[in-house]
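Yeah, one chain of the complex is gone here, protein chain that is, but the others are all in their spots.
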Amino acid sequence: MPMVTMTVNGQPRSAEAEGRTLLSQFLREALGLTGTHVGCDTSQCGCCIVEVDGRAVKSCAMLAQEAEGARITTIEGQAAEDGTMSKVQAAFVQEQGLQCGFCTPGMVMSVTELLRHTPKPSIDEIKHHLEGNICRCTGYRNIIKAVLVASDQPLGALASDH
Amino acid sequence: MHNFEFIRATSVAEAAEILRDDPEAGLLSGGQTLLPTMKQRLAAPSKLVSLTAIEALKGLSQEGDSLTIGGATTHAEVAERAVGIFPGLASLAGRIGDPAVRNRGTIGGSLANNDPAACYPAAALACGAMMVTDRREIPADDYFLGVFETALQDGEILTAVRFPIPEAACYQKFIQPASRFSMVAVFVARFADRVGVAVTGASEDGVFRWAEGEAALGAAFTPDAVQGLSLPETGMITDSFGTGAFRAHLIPVLTARAVTSLTAG
Partner (left out) sequence: MVEKYGTAQSPVDLESEALVKGQGQYTDDIAPAGALHGVFVRSTVAHGIIRSIDTAAAAELPGVLGIYTARDLADAGTNPIMFMVPLMSADGKTPVPYVSTPRPALAGDRVRHIGEAIALVVADSAGAAQDAADLVEVDIEELTAHIGTRLSEDPVEDPIWDEAPNNQAYTWYAGDQEAVQATIAASPYKVTLELNNQRLAGSPMEPRAATASFDPESGRYTLYAGSQGTMFLRKGFADALGVGMDKVHVISKDVGGGFGLKVYVYPEYVAISVAARLLGQAVRWTATRSEALQADQGGRDSHCTVTGGFDADGQLNALYCDIIGNMGAYSIGIGPRVPSSVIAENIVGPYATPLIGIRSRGVHSNTIPTSPYRGAGRPETTYMLERLMDEAAIQLDIDRVELRRRNLIDREQMPFTNQFGHVYDSGDFAAVLDGAMASSDWAGFEARRAEAATRGKLRGIGCALFVETAGAYFQEPLDFRVTEDGMVEVRVVGVSTGQRHRSTITHIACSILGIPLDKVRYIAGDSDDVPVGSPTVGSRVGQMTGSAMHIAAHSAIERGRAIVGHLSSGQPNDITFANGVYTVAGTGETMAFLDLPRRLAEARAEGREIEETLDAVETFQSPGFSFPNGCHVAEVEVDELTGEMQILNYTAVDDCGNVINHREVEAQLMGGIAQGIGQGIMEQMVYDESGQLLSGSFMDYAMPRITEMPQAMTIVDLPDPTPSNPLGAKGVGESGTTASVSTVANAVADALRARGVTNLQTPLTASRLWEAMRTASA
């Protein structure tokens, strides 16, 4: 079986992978990074999103061998080494932008990419960017709030929910 | 999925050679459609030859009034880089799937697969784009042969697509709410001497040009020119998301919306 090497959350990592091994499988099974979740087979749900060379991708729709030599960032690489949550993670907790938490790693990875290129997204931009992340629990409203908080924007009309 | 040998090609010639030597080998571009298909075990190639490391297949280049896009260029790159050149196409690319899909999926993959609900085929057909392969050039009108069928021969690699840049273009997409593919989508491209209108998502035969709409808009580029037209529902897809009649109905409606958006203000 070919050996695949990539940089994951800043560390060089190598393991064997078959041709068919998906990046999501490789991260979860070979590297034990189980924060990346798999919620569907058809790249609809977004639970498996990680960053590959600075771009958010669905790791269940990419082969591990395609990531040879790539820089990968997963949910495990978001918090600081001392465990301090990233701004996006902290905003999700603060605004209760999660319930069961299964879609959350993908959401956090998606939002992190969004804020990198759009530091102050409008609500429409937030919706457009998160269209490929399905959450079955929250009704998404608190997720929008979390993105606004993470981008230092006022909640505006959303604040009147409660 | 079934196992296969993964090969990262470094040149088109290398990829072509592998395909020539092994008829069971397949091409992998962004993989956003192919990998889900293989998980359903609907495709089982012996080898997958990845094209995404071939630099010659990537990027956009403008020459005069045409825009050439390498086959392995992602939707995200087209969305970002075509904005100033061909905004209608950039807008289409920015609405394929979702951001993560756009970061991997490629224009060549989309056009080679020719999913009946894919977005790019509508733009290519409406514009009369030229499909550039490692063997020849194929005009769009001769390229799209039906659902998941193209004029590509076994082992032929789509290396680029060359769009004549229209004066104005607009893509109106009515999404299928589960897949986020188009349920019906219309690409309207206005050139100095003609108007192209192509429809994806609607027909059982895949993407098609709406000749009556093109003629009407060629005569008068106004929403009213197409609003009264109708298409037969025969041959339109009926599924749980929409009837054939509904899809047929949407085509002039979306076409008129596109014209409105191009002529407003």
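We call the chains A and B, going by the order they appear; numbering starts again at 1 in every chain.
Assume contacts are C-beta pairs under 8 Å (C-beta built on N, C-alpha and C of every residue); 3 or more make two chains touch, one makes a residue touch a chain.
Every value quoted in this text rests on a predicted model; they were computed, and no experiment measured them.
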Review point. List the subunit A residues touching the unshown chain?
Key: 18, 20, 25, 28, 33-42, 44-45, 47, 74-76, 78-79, 83, 85, 89, 92-93, 96, 98-105, 108, 126-128, 130-131, 133-144, 157, 160-162
Practice item. Could you please point out the subunit B residues that touch the chain left off the display? Key: 1-3, 36, 39-41, 174, 176-181, 239-243, 245-246, 249-250, 253
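Keep in mind that, in the parts below, only the chains that are shown with their structure count from here on.
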Study note, to complete from the structure: Listed in rising order, the residues of subunit B that touch subunit A in the complex are 1-6, 8, 28, 31-32, 35-36, 38-40, 47-48, 50, 52, 76, 97-101, 103-104, 178-180
Check your understanding: Inside the complex, what are the residues of subunit A that reach subunit B?
Key -> 2, 18-20, 22, 41-44, 46, 49, 52, 55-58, 60-63, 65-66, 68, 110, 113-114, 129, 131-133
